[in-house]
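Here the complex is missing one protein chain, while the rest keep their positions.
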Amino acid sequence: MTTLTEKLAAVQMVLLDVDGVLTEGRIVYADSGEEIKSFSVRDGYGIRMMLDAGIQVGIVTGRHSPALRHRCLDLGIKMIHEGARQKAPLLAAIMADTGLSAAAIAFMGDDLPDLPIMTRVGCAVAVADAHEELRRRADMVTTARGGRGAVRELAEALLKARGKWDSLLSSLTE
Amino acid sequence: MTTLTEKLAAVQMVLLDVDGVLTEGRIVYADSGEEIKSFSVRDGYGIRMMLDAGIQVGIVTGRHSPALRHRCLDLGIKMIHEGARQKAPLLAAIMADTGLSAAAIAFMGDDLPDLPIMTRVGCAVAVADAHEELRRRADMVTTARGGRGAVRELAEALLKARGKWDSLLSSLTE
Amino acid sequence: MTTLTEKLAAVQMVLLDVDGVLTEGRIVYADSGEEIKSFSVRDGYGIRMMLDAGIQVGIVTGRHSPALRHRCLDLGIKMIHEGARQKAPLLAAIMADTGLSAAAIAFMGDDLPDLPIMTRVGCAVAVADAHEELRRRADMVTTARGGRGAVRELAEALLKARGKWDSLLSSLTE
Partner (left out) sequence: MTTLTEKLAAVQMVLLDVDGVLTEGRIVYADSGEEIKSFSVRDGYGIRMMLDAGIQVGIVTGRHSPALRHRCLDLGIKMIHEGARQKAPLLAAIMADTGLSAAAIAFMGDDLPDLPIMTRVGCAVAVADAHEELRRRADMVTTARGGRGAVRELAEALLKARGKWDSLLSSLTE
């Protein structure tokens, strides 16, 4: 049986849901119809660490959000799949495009529409406050909630599984 | 005596207060006078599940909110009653229009102005952080707070009472 | 010695600090310089209850906020004192204008700049998360935090002290 550390070490691409994962799950509208989205600065640093380590990071969301694209531009995320109501066929397309196997892909989600993709990737991660049906099926449940460091927690777990954490830390404290 | 499950199974229409129920009860103004409202993405999925199951969903609020209407458009909610300071006469009008009996209607509220309508519907639901006078009179008190999953919790309870939950779940995990 | 109930029963005017009392104490700026303020819908209902009961409600704040004025317009609050860095002289002016004695005035605050006015009114109220120097000197400390129902809690305490609570409640549940 594959351990969590082995699963994490095999990951070459991380796919992230947005609402409830990169955010706290609030859909915020101004009267004008403009939407507002809140991200975690520490998740952002985690995403940079993953990209720097050569792990691909992609976004998979059922909604459309210009605010999200501004944040992705900040962080250097280029793979953004919006309007993905059916996440399982999208995963198949991503695997075909990239040539990656399921075992090389991690997905982090929070709610039922994420189940079809969660059950198909090699490393399924649920945020601390995910729906219980996701937490029960996840390979890893973060201790941090969505939008409050869950992505960062996965990023550090991935770096540790690859044995890259200690050198990163000493580069900051030397 | 009717059990909660029986009451839930009889529900054909869910009426929702807005501030404190679909939101966390924050009234947010920009200097310009524009208002901003925060909804829960998971409540939204719950509302879709109810509509898909043939349960009508309506909004009953004492205020007026363009931001709310943007969210309703997202979710496919067409029945929006704004400016409803007196909620009991409105309930009577809704029952007359739709031909539904009180037993077929659930209402979810959080504060005193909701009492007159709560005491008249077949299934009265209070959010976890509702005023104690509502919690004391409710048929069901959610474990989730307003704007943080209370509506979703009702949606799942309704689907379970109708025996539709397991099939929904297996359609997502097959 | 005067009991809290006696002090509350004597109150004819409630003066409220804004940031940390009517709000959670967040100062929110957009890049444009526009500010955004979040109020509690339930505090708003409490303010209406006080006004309906003939209790005057006034705002005393060191800052300037168009967003605040939009909320006051909603609620029917006409007495707004902005830019009040020195709150004690302002209290003296308010007492002179209205002819009210200190015993007829309640003030609710959260931080050190509120101390000079708190120590001069008949009924000094601190929010649950007020600075300890305020909580220690207050006649009443609410169980609710600022911006999360503290004002509402005072409103209900005032109505109960005046013996008006039960009739209000039965008018809603009859």
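First chain written, first letter: the chains are A, B and C, and each begins at residue 1.
Quick note on the criterion: contacts are C-beta pairs under 8 Å (C-beta built on N, C-alpha and C of every residue); 3 or more make two chains touch, one makes a residue touch a chain.
Bear in mind the structure is a predicted one, so any value in this text is a computation, not a measurement.
Visitor: List the neighbours, among the chains on screen, of the chain that has been left out.
Guide: The chain that is not shown touches these displayed chains: A, C.
Visitor: Quick one: say which of A:34, A:82 or A:133 touches the chain that got left out.
Guide: Result: among the candidates, A:34 touches the missing chain.
Visitor: In the full complex, which of C:111, C:139 or C:153 touches the chain missing from this view?
Guide: The one listed residue touching the chain not shown is C:111.
Visitor: Out of C:101, C:119 or C:173, point to the residue that touches the absent chain in the complete complex.
Guide: That would be C:119, which touches the missing chain.
Visitor: One chain is left out of this view; which of C:30, C:73 or C:102 touches it in the full complex?
Guide: C:30
Visitor: What does the interface between subunit A and the hidden chain look like in terms of residue numbers?
Guide: So the residues of subunit A touching the unseen chain are 30, 34-42, 44-45, 65-68, 70-71, 74, 169, 172-173.
Visitor: What residue numbers in subunit C mark contact with the hidden partner chain?
Guide: Residues of subunit C in touch with the missing chain: 19-20, 25-33, 36, 110-113, 115-116, 119, 131, 133, 137.
We take it that only the chains that are shown with their structure count from here on.
Visitor: Looking at which chains touch which, would you call it a line, ring, star, complete or other?
Guide: Per interface graph, the chains form a line.
Visitor: Taking all residue numbers at the subunit A to subunit B contact, is the shared part over half or under half, that is, same or different?
Guide: different
Visitor: How many angstrom lie between the CA centroids of subunit A and subunit C, rounded to a whole number?
Guide: 44
Visitor: Could you please state the distance in Å, as a whole number, between where the Cα atoms of subunit A are centred and where those of subunit B are centred?
Guide: Here the centre of subunit B sits 31 Å away from the centre of subunit A.
Visitor: Got the subunit B residues that touch at least 2 other chains?
Guide: If we look for residues of subunit B contacting two or more partner chains, we find 30, 36.
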